[in-house]
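Every protein chain except one is present and positioned as in the full complex.
Moving on, here comes chain A:
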Amino acid sequence: MDRFRMIFQYFQSNSESVMNGICGLLALASVKMYTSLDFSCPCLPQYNMAYGLGIMFVPPIILFLCGLILNRQALVMLEEWRRPPGRRKKDPAVIRYMCSSIMQRAMVAPVVWIIVTLLDGKCLICAFSGSMDPQKFVGFANVSAEQVQQLLAKVPCKEDELMRNSSSRKAVSRYLRCWSQALGWSILLILIIAAFLARWLRPCFNQATLLQARHWSNYIDIEQKIFEETCCEHSRLFAQQCILHFFESMQQEIKLHSFSLPREGEGAEGGEGLLQGITDQDQVNKLLKTWYYEKPPLDVSQAHQR
């Protein structure tokens, strides 16, 4: 139990590390999703490209939106952006910092999906097998135009009778896969170089402004959390007062309507106090009915002026 608490505390100590954790989990989830996806190319001329490109681009959009939804800081940033200035000025540098940090984290899972897709190659083979030049591949060179489109569209389907042992199919498949992997590695290389340059060169530009923006964005986050905690605590006390007041008013009503013995019995003070003067089945039923039909007003100021 202590172990879990420590792990939780470690992750929650800093909201940035919570976000990093979520970001990593989404990236792992995206790899797992891809490996469990049952990719099945339609192998028909008009549908191949739509299916292939769809599988390559639609899940990243979904993952990006998930990354934004799961990021608590996105709401904090939106609130800070839309609030009226009031008595506290708005600092655009802080908002920009929060926005860029949210975007960077949300982009990781979609990029992982696209790269894994490209390195695997199935999507590109499915999407672009119909756009190959048949003259380059021996098996397709001497076939009529419509037939060649049909054949090329069937390249991604290894199990098709026409294509099962065709060496031209394997050649086209290899060729497309090679391009797909080269594209995947190139994109990864470009992104890593960009990340490296960003990390290396950032302190050269406006380091002081960056430190300020980071501090105040952290502050806004902490302030929002503490405000919510204060409101929670307040509503707990409010509810306590409200209910106490309700029980007291019920007790008074019962006293007025019934002629029960006085409350002060020897040795029964403690127990009686907790029972709030409600000591039999009818009274409890009446109390419960009143609680449902006539909830007390949200106003405990009179409770203090007895």
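Here is the rule we use: a contact is a pair of C-beta atoms (placed from the backbone, for glycine too) under 8 Å apart; a residue touches a chain by one contact, two chains touch by 3 or more; residues count from 1.
Definition applied: contacts and distances are computed from a predicted model.
**Student:** Which name from "Radial spoke head protein", "Acid beta-fructofuranosidase", "CAHM1 protein" or "Elongator complex protein 5" does UniProt give the chain that's left off?
**Tutor:** Listed in its UniProt record, the absent chain's protein name reads "CAHM1 protein".
**Student:** May I ask which residue of A:L162, A:I192 or A:C232 touches the chain that does not appear here?
**Tutor:** In the full complex, the listed residue that touches the missing chain is A:I192.
**Student:** Which of these, A:L25, A:I226 or A:L288, touches the one chain of the complex that we don't see?
**Tutor:** The single option touching the absent chain is A:I226.
**Student:** In the full complex, which residues of chain A touch the absent chain?
**Tutor:** Counting over the whole complex, chain A touches the hidden chain at residues 2-3, 6-7, 10, 14, 79, 83-84, 86-88, 119-121, 167, 170-171, 174-175, 177-178, 181-182, 185, 188-189, 192-193, 195-196, 199-204, 207, 215, 218-219, 222-223, 226-227, 230-231, 233-234, 237-238, 240-241, 297-301, 303-305.
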